[in-house]
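A protein chain is absent from this complex, but the other protein chains hold their places.
Up next is chain A:
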Amino acid sequence: MPTVSVKRDLLFRALGRTYTDEEFDELCFEFGLELDEITSEKEIISKEQGNVKAQGASDVVLYKIDVPANRYDLLCLEGLVRGLQVFKERIKAPVYKRLMPNGKIQKLIITEETAKVRPFAVAAVLRNIKFTKDRYDSFIELQEKLHQNICRKRALVAIGTHDLDTLSGPFTYTAKRPSDIKFKPLNRTKEYTACELMKIYKTDNHLKHYLHIIENKPLYPVIYDSNGVVLSMPPIINGDHSKITVNTRNVFIECTGTDFTKAKIVLDIIVTMFSEYCEKQFTVEAAEVVFPNGKSHTFPELAYRKEMVRADLINKKVGIRETPENLAKLLTRMYLKSEVIGDGNQIEIEIPPTRADIIHACDIVEDAAIAYGYNNIQMTLPKTYTIANQFPLNKLTELLRHDMAAAGFTEALTFALCSQEDIADKLGLDISATKAVHISNPKTAEFQVARTTLLPGLLKTIAANRKMPLPLKLFEISDIVVKDSSRDVGAKNYRHLCAVYYNKNPGFEIIHGLLDRIMQLLDVHPGEDKGGYVIKASEGPTFFPGRCAEIFARGQSIGKLGVLHPDVITKFELTMPCSSLEINIEPFL
């Protein structure tokens, strides 16, 4: 969930009133926001870097507000204020207009070279805007928030904003060999080639995260003006030449990306949020984008869409009984201008360009419910009549674990993920023999594979509890995973039961006795016949030679028991003899 940090006093000034922290928290809760933290720049710096560094930092109170991940229109102070003011019916939702310029329209021409690296671009102009320090900071911060969220860390969309008065159109969006791109990047004093920049930014804590997006491409995207001035090399850096300042009056905005829909949404959000500060409030100057196929489109789209939803559908989905007129009012408070039309049961809802999150009637239903107030909805119980059933494997597991504890063994709960070493080397096995499922992106060795046996987890539990009085008697009934090409995903869980006995003597007879008890509980009698169980001498690197047996029940091998090999004991950092038992319980369902 993105967190937006706003100055409290600035927020209250914009809202036209003040709130206590509790009141504002309450308002947030009702609207689906969360007042996450009340802090200041000074407090943040002092927390992260110590009191010394924090000296002189601003102690202006900041509200950190958690915003739902799909509400891009609430990612800055301007949007939050507009949303809350409309919600509280203090203002009417502004109507955003795209205007054609008086003079020539700004043009962005896309060449076909971009197709393989970053094919889409959209653009718009904010004309006669008036920044202040706070507005400017908010403008920059909004771009950063959009980059981190909907733009997927600039992979899907990257935003460039430029001082239009320093440039001269038409603009060309193309892709070139990195060695052929040379310009002075933002906040640098000299020119570099793209190759040099990629090297320099490897150590830049902010920019290094974006390099991978184009690093291995033969051509890098770049935008020029008609004089060959570089506006930006998306998605990495803008040129220094056209950088905007507090004094910039005319802003050229370009969004490039690999996702056309998201590029259009991002452009709409930026211009709707900041056209508030244009001379003609809430108007945006159009720009023309010419695609490689020669077709041209005008942006921003600023599309208003109409949806029709029946009032009784909203009432039925929420569980309320409101008149269509009331519902229309509720929706209007959510920035969705609505009116009752037709037979008096139809509500026509206008979806503004700021609400790209509304893609289905269910999104409209939710907004009606939020405006109604979730906590005002009457709670009722559904009349759904059903008979409960347990999942048979879990039912058997529940029964068995109680009797395992009754037999004196204590239940462990170990991780399903572990290292290759745990399930192979440490047990004297080769990893290829385990049929283990391998994880491709583990952050540490602890998450290399899914376990194929419960034994390592139990041995590690003993190792972590060596100070406890002996004997230690542990068990676990849980799932292991092995590759299985007969399953749709190519892997299958098996429910295993594992038990270990750890003491000054190996206690094979105790583990053997436990097996006998388990079989008794499962109503399987000893004997070699089809319905019975028997153990037969076996071997394996995990066990001490001559102290291992395979368990057969109901005609199939279900596992092994035995005294662990001293090498296994040592590798798990244990010192005492240990015997173990591990079986698959699924044949007993």
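Just so we're on the same page, a contact is a pair of C-beta atoms (placed from the backbone, for glycine too) under 8 Å apart; a residue touches a chain by one contact, two chains touch by 3 or more; residues count from 1.
Simple rule for what comes next: contacts and distances are computed from a predicted model.
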According to its UniProt record, the missing chain among "SERTA domain-containing protein 2-like", "Phenylalanine--tRNA ligase alpha subunit", "Large ribosomal subunit protein uL23m" or "Cell division control protein 45" is "Phenylalanine--tRNA ligase alpha subunit"
Of A:267, A:450 or A:578, the residue that touches the missing chain is A:450
Which of A:12, A:136 or A:415 touches the missing chain? It is A:415
Among listed residues A:281, A:323 or A:390, the absent chain is touched only by A:390
Of A:11, A:222 or A:365, the residue that touches the missing chain is A:365
Where chain A meets the chain that is not shown, the residues are 1, 29-32, 34, 68-71, 149, 152, 155-156, 259-262, 316-320, 359-363, 365-366, 369-370, 374-375, 377-391, 393-394, 398, 401-402, 404-417, 437-443, 446-447, 450, 457-458, 460-461, 463-465, 468, 472-473, 475, 479, 481, 483, 485, 487-493, 495
